[in-house]
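Let me begin by presenting the structure, written as structure tokens, before commenting on it.
Missing here: one protein chain of the complex. Every other protein chain is in place.
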Amino acid sequence: MGDFFPATGLRATCTLDFQIEVATPLILMLRPRSGPGQWVVRESYVLNPYVNVVEYADVFGNLCQRLVAPYGGFSIQTCCEAMLLENRGVTAEANFVEIQNLPEAVLAFLLPSRYCESDRVGVLTREITAFARPGYEQAASICRWVQDNISYRPGSSNVPISALEVNARQEGVCRDLAHLGIALCRSISLPARFVAGYLYGLQPMDLHAWYEVYVGDRWYTFDPTQFGGDGGRIAIAYGSDAADVSIFHQFGAGDILSNLDVRVELLTEGF
Amino acid sequence: MGDFFPATGLRATCTLDFQIEVATPLILMLRPRSGPGQWVVRESYVLNPYVNVVEYADVFGNLCQRLVAPYGGFSIQTCCEAMLLENRGVTAEANFVEIQNLPEAVLAFLLPSRYCESDRVGVLTREITAFARPGYEQAASICRWVQDNISYRPGSSNVPISALEVNARQEGVCRDLAHLGIALCRSISLPARFVAGYLYGLQPMDLHAWYEVYVGDRWYTFDPTQFGGDGGRIAIAYGSDAADVSIFHQFGAGDILSNLDVRVELLTEGF
Amino acid sequence: MGDFFPATGLRATCTLDFQIEVATPLILMLRPRSGPGQWVVRESYVLNPYVNVVEYADVFGNLCQRLVAPYGGFSIQTCCEAMLLENRGVTAEANFVEIQNLPEAVLAFLLPSRYCESDRVGVLTREITAFARPGYEQAASICRWVQDNISYRPGSSNVPISALEVNARQEGVCRDLAHLGIALCRSISLPARFVAGYLYGLQPMDLHAWYEVYVGDRWYTFDPTQFGGDGGRIAIAYGSDAADVSIFHQFGAGDILSNLDVRVELLTEGF
Partner (left out) sequence: MGDFFPATGLRATCTLDFQIEVATPLILMLRPRSGPGQWVVRESYVLNPYVNVVEYADVFGNLCQRLVAPYGGFSIQTCCEAMLLENRGVTAEANFVEIQNLPEAVLAFLLPSRYCESDRVGVLTREITAFARPGYEQAASICRWVQDNISYRPGSSNVPISALEVNARQEGVCRDLAHLGIALCRSISLPARFVAGYLYGLQPMDLHAWYEVYVGDRWYTFDPTQFGGDGGRIAIAYGSDAADVSIFHQFGAGDILSNLDVRVELLTEGF
């Protein structure tokens, strides 16, 4: 546990407006937690009107909010100010970790999941990583391959599509490219997990998704749709893929979300 | 907590023989636990030769055994004698549970998973369950529909296939039919989980798979490939689908399992 | 999950100032979580200067912050605005729950703990509760007995003393009276847990402690040092007793805390 500097300060706000015909159960994940390299300094979570909410932690440790959105207009406004450790760099030890040496909590991220059919992409991955050193370099060549071969097209899919579907379409949103990267990693026994969060400078601004790969002794950030370092991100929730990590999950039919507004600002002043 | 009677006693043995060219990491789930209606009376887990094993509980509570199978011949022999509560019947209260009232531990079983694309089968499920009362009856009509529409063909798939694939092929092994049943249930917000275990009288004898649906205040057993009551089963492991619940998960290539032998006997004498 | 109204809004701030000769490891519990009847609307946690912090959840679900306080002046300032459900009342069903029917997560709160020697106070408890109906009434007569027999004297103990010691001294701080109440409850198999938090209107203002007893189907608040309803409280952390629930736990000798300031205000405006 060294010092926090150099660190970036970010403020992210996320507002969801609903128009609701029939009272609808929702599960939300809009309360970021502090974690390695991320310290939540200020945070707010405002409902209008107020309804009863039950907050619980899921098996990944995400804080989930369960409520019944009431008839009529309903809005949720959250804000988070976080201090974020800047690029921690890649250490020489970011090697492949043998299965028998992986921490227990990491093992589940080797398994295929709803949108990451890692059990079907092994041949492709071995081609992509043929010349990479086991570990970080494999993960990096996978991320580069996704960047080079799949077009990042915001708005191109409304519902999540799976890694195989993304590969066939050759385009997708951030979530889709993350799914493909994750599937490729897991197929060669690199543990990979999905992250939903905020990214400073994203164009157009929206919620964002990327992934992390476990090599050496920690999780490393990979983002096939954005270039640049690993500062500038607030992680909101972690999971196997977008099936587990849904910022906003609605039970019941109907298009109830009338507006979603996300803003991310740099905090130049001290906290 | 009433009495255990009437209960069935079963003894299940499972032997795995391996021929291994390169030392291979394995994760096994072969230690059944006691649970509602299942009491493990005797149990054994023999490795030959002995190698170091780390046992841990995964997020579903399954006991997992992690080891590196050594070069040469290697075998695992497990045996479990359990006392099993017979058909507990369906209570009148086995109604649909509103999302906001489900126990937290059950919520994850509403999500789509690797082999259960519940996000893509909603239209079909609504047809199947059009005339069923919300809750147990919906689950029962789904199970009947799978029985009537998908042929149970042991040996017809070597690798897991997904609910959509099963539905297209119209045939599958026990695991495949369970995946389809689960996907259909989840698509109408019935929590459903995959079970791997032993079934007395299965023909041909093998490891078996079925699923459970949460209605009223507990999990109910459904098995689209077998008829008859819910005694006669030893549950080994639970999860979202066969991706989470792998009795034997091998890391690395090669066909190392040379023989799998499963036996299930009725214990007619007292324990 | 009914409505949040009538609810109280409170803002609590807690500032800790340190003067440190030798860098000192600390574990803090200063991040309240949302829970039944408590919704955290706004929250902040400011360190000055910033040092690296690791936040984790302990076995009770409390968020703990682990850091090394640096040489020199160091301060922590936290603020929490919460919406709090007012007195939920005692339902007729607040009966004693048989051991075999208690939720698993509640069982640990039947055990004796560092400052609650429930294994040594059974005779006294049976006297106190001789005429009470099993359940809420037993808990209420215990709380009244503590109020009537132990003087609440803020500042009378600097280090935690145990239930037996409190009973011998016949006086104590809020923490001490809570320990005695808890020990008495557990000795007749009423699950009881310690709560640290903020109380509106406390005189003199400080961090506060009380306890909860599980009867019927939920935890009920008891506070032997304060009269009045159960609104007006923000729970920060839960545990067996003050050994588990330490808002500020220092490793190493020396009197490093130079100032502790707590404020609790009523929020009369909307959130």
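Read from first to last, the chains carry the letters A, B and C; within each, the first residue is number 1.
We take it that a residue touches a chain if its C-beta (ideal position, glycine included) is under 8 Å from a C-beta of that chain, and two chains touch if they have at least 3 such contacts.
Note that the coordinates shown come from a computational prediction; the quantities given were computed from them, not determined experimentally.
**Student:** Quick one: which of B:Asp17, B:Glu43, B:Glu86 or B:Glu137 touches the chain that's been left out?
**Tutor:** Once the missing chain is taken into account, the touching residue is B:Glu43.
**Student:** Which listed residue, C:Gln77, C:Ser157 or C:Ser189, touches the chain dropped from view?
**Tutor:** C:Ser189
**Student:** Can you name the residues of chain B that touch the chain not displayed here?
**Tutor:** 1-5, 7, 33-36, 39-46, 50-55, 57, 61, 63, 65-68, 83, 271
**Student:** Touching the missing chain, which residues of chain C?
**Tutor:** On the chain C side, contact with the omitted chain comes from 25, 27, 54, 56, 58-59, 64, 66-68, 98-100, 104, 107-108, 110-114, 116-117, 119, 159-160, 189, 243-244, 251.
Simple rule for what comes next: only the chains that are shown with their structure count from here on.
**Student:** Please report how many Å separate the Cα centroid of chain A from that of chain B, as a whole number.
**Tutor:** Using C-alpha averages as centres, the distance is 30 Å.
**Student:** If you average the CA atoms of chain A and of chain C, how far apart do the two points sit, in angstrom?
**Tutor:** Those two chain centres are 35 Å apart.
**Student:** Return the distance between the CA-based centres of chain B and chain C, expressed in whole Å.
**Tutor:** Averaging C-alpha atoms per chain gives centres 43 Å apart.
**Student:** Show the residues in chain A shared as contacts by 2 or more other chains, in ascending order.
**Tutor:** Where chain A meets two or more other chains at a single residue, that happens at 54, 66-68.
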